[in-house]
Structures are given as structure tokens and as C-alpha cells.
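Removed from the display is one protein chain of the complex; every other protein chain stays in position.
For subunit A:
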Amino acid sequence: MWSWVAHRITGVGIFFFLLVHVLDTALVRVSPAAYNEVIGTYKNPIIGLLEVGLVAAILFHAFNGIRLILVDFWAKGPRYQRQMMIGVGVVWVVLFVPFVIRHLSHVFGG
């Protein structure tokens, strides 16, 4: 149940970021200076921390989504859905930890 709620919340959050991200990328058609200035805000430490949250949400949504597909299409999916939930957590940690270390060292100039 909570994973279903979290899937919806992360999905909505990612969608609104996507709208903004297409708009900021569209500035490459305006001028290099306009694009560089706006993309520069993504390098700000506060926004850098929000990006960590965004990637956390994307990784959960991606691997929980794969779990949902397996529950729907794999004959044994419903029986193993609990174990697969643990698998989602493991894959999430394995990908998220290296990302946080690397991204924050970029953002905070390590």
C-alpha cells in the first residue's frame, strides 16, 4: 500500500520536474548565455541537494515500476512481491550511494 502511494507521489514530482527541465533546455534556442545562466542555478548547493532528492525519487519509481511489471506479468510475481520489494531497496541503495557521493562532491567542489 505505501509503495503504491510512494509510486504516485514520486511520479507526480518527476513529471513536474520534467516540464521545467524541457523549458530550461529550450533556452539553447534562445542564446548560449541564457542557457548557461539558467543551467548555472542547477549547480547551486541548495538546488544540488534537491537534485539528490530527484534522483532518489527516479530510482525508486524506476525499480518499483519493474517490480509492478513482474507482479503483473510473471506467474510467480505476486508470490515473490515482498522479496522483490527488498530487491528494490537493495538496488536503490547500490545505485543511490555512489550517485550521492559523486554528485555532492561536484556540487560542493570536492
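By our rule, contacts are C-beta pairs under 8 Å (C-beta built on N, C-alpha and C of every residue); 3 or more make two chains touch, one makes a residue touch a chain; residues count from 1.
Here, contacts and distances are computed from a predicted model.
From the set "Cytochrome c oxidase subunit IV", "sn-glycerol-3-phosphate-binding periplasmic protein UgpB", "Succinate dehydrogenase / fumarate reductase membrane anchor subunit" or "ABC transporter permease subunit", the protein name that UniProt assigns to the chain left out of the figure is "Succinate dehydrogenase / fumarate reductase membrane anchor subunit".
Against the chain not displayed here, subunit A makes contact via residues 8, 11-12, 14-15, 18-19, 22-23, 25-26, 28-29, 31-32, 35-36, 39, 42-43, 48, 51, 55, 58, 62-63, 65-66, 68-69, 72-73, 95, 98-99, 102-103, 106-107, 109.
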